[in-house]
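Our next item is chain A:
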Amino acid sequence: MNGMKAKLAIGAAVALGLMARTDGAQAETLRLLTWGSYAPDKVIQMFEEKYPDINVEVTFSNNEEMIAKLRATGGGGYDLAQPSHDRVYAAQLEYDIYKPLDLSKIDTSVMDENLLSGVKANTTIEGEVYSVPHQWGTSGLMADVTKAPELKSWADLCDPKYKGKTSMRLKRTILLGTAFAMGEDPFAAYSDLDKYQQILDEVAVKLIECKDNIKTYWQGGDDLSNLMLSGEIVASETWDSTAYRLFSENQNIRFIPPETGALAWIDTFTIPRKGEADDAAYKWINFVLQPEIVTMISASSGAIAAVQGGVGLMPDDKRAAVEAAFDDEAIANLKFFANIPPGVEDMEGKTLEKIKAATAN
Partner candidate 1 sequence: MEYDLECESVSKRFGSVLAVDSVSCGIPSGSFFSILGPSGCGKTTLMRMIAGFEEPDSGDTRIEGQSVVATPPNRRNVKMVFQHLALFPMMNVGENIAYGLRCRGADKAEIARRIDDVLERINLPGVAHREIHQLSGGQKQRIAIARCMVLEPALLLLDEPLGALDLKLRESMKIELKQLQHRFGTTFVYITHDQSEALVMSDHVAVMRNGKFEQVGSPQELYRHPQTAFVAEFVGDSNQWHGRVAGRDGSEVKVEADDGPPVIGVEGGGQNLAEGAAVRVFVRPEHIRMQPLGAAAEPAPEPGRNGEQGKIDSLLFNGGNSRVLVRTASDRLIEVDLPDADSAAELREGEDVALSWPRARTMCFSSSE
Partner candidate 2 sequence: MGSKDARRLFLILLFMPFALWIILLIALPNIGMFILSLQEKVGPRVYTYGIANYVEFVNEPIYWNTLLRTATISLLVTALTLLIGFPVAYYIAKIAKKQSKGALFLLCLIPLWVSDLVRAFGWILLLRETGVVSGALQWLGLIDQPVELLYNDVTVVIGLIYTVILFMIVPLVSTLDGMDDSLVEAGFNLGGGRATVLRRIIIPYAMPGIVAGCIVVFMLTAGSYLTPILLGGKNSMWFTEQIYDQFITRYNWESGATFGVLLLVFTSAVVWLGLRLSGQTLAGTVAKS
């Protein structure tokens, strides 16, 4: 029995020794919770070369899953997250999953003034700022201009002319877009939820009528790309980055900002409440805002960095796609997603379910 104890003690000592050694090397892990294309391997490699004591681990996700994951752990398990600007405020109020940023540690001077102040305004709770912008982009329409040359409004996806040849993602973007196309301002209605419900009901009627016109609801960038490239559909609601990627394969496929304005989102840097590597997180933020890194990430994501001259820093093909899609007027007409107040997700979710469950015609 004594022998046993001695062995255990030795084992424990060895284990502690090993742990102490890794500690001694001061290796720190930065656990990123971000979007599929926001942390290319090359960038991680460069970052780890610059900060050899930081080890980057990446988990790819989307807005909903990011919040679900952080909610499950009370804001633990990750050191830096990248939710969209409209998803920070309510999630923080409801679930307390983020912590305020120390802006002095971020070089905000390189950021685009408008985007920075917009995001700050969106994510300030009790005087504390929770997010700064990283990349932005839009949701809008995409069309093969040889087959659907006149597409310009969200409502055109429901034009019988394109029956069976259009697609959309059955998520909140199309609800908002359709509302705008009907002449409503859904963001303004956020403050009056009864009014918003009324808008949603009208939108639902429109989209249920439209079901027959839709080939299918796309689920992700890959199946949307396949549908579009194969010619099975000629127009769709889309993320701009997907459209830009397709533009480089087929110049006829263009991103089209709807006449009521493309819906703009800004993905942010936000630190989870139980994040354990804040310093490394700040280092990452400042690192990826450097011009040459911005270009690399834009190349991979197709989104525009929220730095001054962000469009100019895009790689040539992506910049060409953006310039083909947006003129100054379209840029001025952008509708930034407004903060989602508590309760709206439920209302929107029910509307989406109603549309999905309804049988066309």
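Going forward, a residue touches a chain if its C-beta (ideal position, glycine included) is under 8 Å from a C-beta of that chain, and two chains touch if they have at least 3 such contacts; residues count from 1.
Keep in mind how these were chosen: all candidates are chains of the complex that A comes from, given by their letters.
Computed from a predicted structure; not experimentally measured.
Applying the touch definition to chain A and the options 1 or 2 in this complex singles out candidate 2. Remark: chain A residues 64-65, 67-68, 71, 91, 93-96, 164, 170-171, 211, 214-217, 219, 223, 226, 230-232, 342, 345-346, 349-350, 352-354, 356-360 touch candidate 2 in the complex.
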